[in-house]
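Removed: one protein chain of the complex. Kept in place: all other protein chains.
Order of writing sets the labels: A, B and C. Residues in every chain begin at 1.
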Amino acid sequence: MPGNDARLGWLGTGRMGAAMAARLIDAGHRVTVWNRTKPKTAPLAARGATVAGRLTDLGGCDIVFVTVSGPADLAEVVMGEHGLLSGPRCPPVIVDCSTVSAETSAAVRAAARRAGAGFLAAPVSGNPHVVAEGGACVVASGPAEVFGRVRPYLEQIAKVAVYAGPEEQARLVKLCHNLYLGMMVQALVEVTSLAEKGGTDRAAFLTFLSGTVVGSDWVRKRSGDLAGCDWTPTFTTDLLRKDFDLGLAAARALEVPMPVGSLVHQLIQSAIGTGARGKDLLSLYEQQARNAALGPAAE
Amino acid sequence: MPGNDARLGWLGTGRMGAAMAARLIDAGHRVTVWNRTKPKTAPLAARGATVAGRLTDLGGCDIVFVTVSGPADLAEVVMGEHGLLSGPRCPPVIVDCSTVSAETSAAVRAAARRAGAGFLAAPVSGNPHVVAEGGACVVASGPAEVFGRVRPYLEQIAKVAVYAGPEEQARLVKLCHNLYLGMMVQALVEVTSLAEKGGTDRAAFLTFLSGTVVGSDWVRKRSGDLAGCDWTPTFTTDLLRKDFDLGLAAARALEVPMPVGSLVHQLIQSAIGTGARGKDLLSLYEQQARNAALGPAAE
Amino acid sequence: MPGNDARLGWLGTGRMGAAMAARLIDAGHRVTVWNRTKPKTAPLAARGATVAGRLTDLGGCDIVFVTVSGPADLAEVVMGEHGLLSGPRCPPVIVDCSTVSAETSAAVRAAARRAGAGFLAAPVSGNPHVVAEGGACVVASGPAEVFGRVRPYLEQIAKVAVYAGPEEQARLVKLCHNLYLGMMVQALVEVTSLAEKGGTDRAAFLTFLSGTVVGSDWVRKRSGDLAGCDWTPTFTTDLLRKDFDLGLAAARALEVPMPVGSLVHQLIQSAIGTGARGKDLLSLYEQQARNAALGPAAE
Partner (left out) sequence: MPGNDARLGWLGTGRMGAAMAARLIDAGHRVTVWNRTKPKTAPLAARGATVAGRLTDLGGCDIVFVTVSGPADLAEVVMGEHGLLSGPRCPPVIVDCSTVSAETSAAVRAAARRAGAGFLAAPVSGNPHVVAEGGACVVASGPAEVFGRVRPYLEQIAKVAVYAGPEEQARLVKLCHNLYLGMMVQALVEVTSLAEKGGTDRAAFLTFLSGTVVGSDWVRKRSGDLAGCDWTPTFTTDLLRKDFDLGLAAARALEVPMPVGSLVHQLIQSAIGTGARGKDLLSLYEQQARNAALGPAAE
């Protein structure tokens, strides 16, 4: 029963999933939730959600959203022995909002299709806090008709819900986002070190840059960390490199040259080779400052 | 007479100057304005400004702001035969809010110093519309004490007023801003073409990217032009290349490596060599799309 | 029976194999040859070689050299149903002088080891003409003791026979060679176009560069083609790209940054995207000349 009044299921109520499901519940939708460790569903139950006894009970919903922590989990909760497709009823639509590879996505999609379910890959940009405030963005791919049915709900979850294409395009778009982030960070550390060696205080420079039209929320939020050389991990150089590995492999397959993307990939590799492994991606500054002979990066 | 009640002068009331001066007038300050073509001062007079008969009359102000269209104009209105420093009285503080080279800035600063005036280089980021709405950013350099006197006024003109150092640092910071913009645009066209060749609609991709934490006002504002392949000039590839020429020369002098900045410089050069001269910097997309064999850039 | 008087087998007497085997025969060694199309063994027989009736007859040799045209052929002639390892006797040493991937090499090596044969990967640099004149270079990897036994023969085949390590290192060294070649060609087209736009005749420039200490045989041999914009394939952009794919993947796996290698990879990709597919790698000049607005590349 589609439309704006579908019965919704939510599989996986970790921090992200809970924040997203909460927005649907608060908007008045009927949401049935399930989580491997049941106590995590309590806050949503308090908010009005029904808690499913078994994962397969979600098969009775019109649309089941999935938010799990990676490809192996996604495969298991959908295609596994006790997964969503193993139950007596299969939901007509499954929407995966996790961050998984295009390969896993395609495999799960194929399994869903064989079981008669439409599958939407719908990764989310934004952390739980951003989601809660309605500031998240979703990019979705799968059959256009499936997107049409899910769209009203995505738009309640996020401020932007974009359709990227009929297959795994949403995964590539997410990689593009992270490639762009990596390039932006390298650009940032280059100009920051230049201004700094020219005599401008790092924090002052970042305040200026953040305030102008080229400033982004990301730069604004992280300026303090960069100014203070705080490399506490939020997104490590290694994870960033992995996204560059995947993104550049996709570019190669599609025969799209990525001159700057590719150079940044190598610079990340150099940074990892000289001590940035496991540090936040902002630590690209350390390599840049060292190469610019800027003296101790952090006083 | 310093403090928040200084007599202010405004030399040059073109679109940017008028928007900036208006903010000071509207805040209740006494502002005397002068412009080569007098009629352009009328709107400010109507707003409450005094109109000076001769440029040198501004010599009686405590602080004179200058907004002219380039280095030659700045040199003339300050150091020229009939310039500000040629009059019977020299203002104690001159603040240049134009965009000029570090060389011109240093020459004007030296001339001002000889005449007993403190000089602040204070380029602005933002167009007249942004200025009027209070969204501009100013970065200033010159003697710290001079910045201290001018700061309250800069903060009424702009939302951010940052101190960059005792000499021409503000000019370098402005170049850093434009280097960052250039790198951002190249990053943008790389990921856009990748998403596009993967099957995602260009406009949809840009909507998503603009919405996330990596989105900037600049990208949001220009997404439509990029989606529609509209290269009507706002900032041409040639002017961008000039800023890269200057910024990379400064980096070389300071011995700061700019691996990505330098590569983008070369890519801008390639774009100019293959037809992007005089087009908007977003036309870097054309080169990228051609190299990716994306077919006609604009359908 | 090792030493300098082993019974040698030669499997595959195409142009390269024949040239290499001929050097051993001419040096007085006993060589038994086999080829899928028997007539191709005639010139070697005339030179003194014994022609084997069946491939597996080579099993009686002390050392069997293999020169076939690619990984599938290597796998078949060694591990296939009627391959070298299928016979009643297995030669103690197999030396593969073909150009195959590290994966195939490792698989064949493992099969040989199980059958009790030592395996040497020994790709060759040089064409049949160079081999005949004694100018080839061999890089070999496998057990050091096996290399020791084969070395005297390799040194009769080639002017240089280098030991690269105990496993598939020789394959990586060959890729390194081709990465270096690709970078050299891009460097070449950059400086050639610069000299040319400065007013120097392309052929004159190449004559000068070829004559100096930085000149290589490759550049000397190909200068005429570059001067004349003759892109008749000797080594196509696509094949070069494939070697960059493999070489850069190896670099990634080993965590070795390749800033220039990676940029050249992207430039090859751009060239392919704009028409260089299937052309000789020297056609990288076309892209460079176009980006430099050098006018018609070839008059």
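Criterion: contacts are C-beta pairs under 8 Å (C-beta built on N, C-alpha and C of every residue); 3 or more make two chains touch, one makes a residue touch a chain.
Here the structure is a predicted model, which is why all the values come from computation and not from measurement.
Enquirer: So one chain is hidden, and I want to know which residue out of C:A49, C:A121, C:C176 or C:L240 touches that hidden chain in the complete assembly.
Expert: Once the missing chain is taken into account, the touching residue is C:C176.
Enquirer: Using the touch definition up top, pick the residue from A:V68, A:V173 or A:A292 that touches the left-out chain.
Expert: Among A:V68, A:V173 or A:A292, only A:A292 touches the chain that is not shown.
Enquirer: Specify the residue from the set C:L24, C:L120, C:A164 or C:L240 that touches the hidden chain.
Expert: Counting the whole complex, the residue in contact with the absent chain is C:A164.
Enquirer: Which positions on subunit A touch the chain that was left off?
Expert: Residues of subunit A in touch with the missing chain: 259, 263, 269-270, 273-274, 290-293.
Enquirer: What subunit C residues would touch the chain not displayed?
Expert: Touch set of subunit C with respect to the missing chain: 125-126, 130, 137, 139, 141, 159-160, 162-167, 169, 172-173, 176-177, 179-181, 183-184, 186-188, 190-195, 197-201, 204-205, 207-209, 211-218, 221, 247, 250-251, 254-261, 263-264, 267, 288, 291-293.
Enquirer: In the full complex, which residues of subunit B touch the absent chain?
Expert: Within subunit B, the residues touching the omitted chain are 245, 252, 255-259, 262-263, 265-267, 269-270, 272-273.
We adopt the following convention: only the chains that are shown with their structure count from here on.
Enquirer: Among the chain pairs here, which one is joined by the most contacts?
Expert: A-B
Enquirer: Averaging only over C-alpha atoms, locate the centres of subunit A and subunit B and give their separation in whole Å.
Expert: Distance between chain centres, rounded to whole Å: 35 Å.
Enquirer: How big is the gap, in whole Å, between where the Cα atoms of subunit B centre and where those of subunit C centre?
Expert: 56
Enquirer: If I count partner chains per residue in subunit B, which residues reach a count of at least 2?
Expert: 259, 263, 291-293
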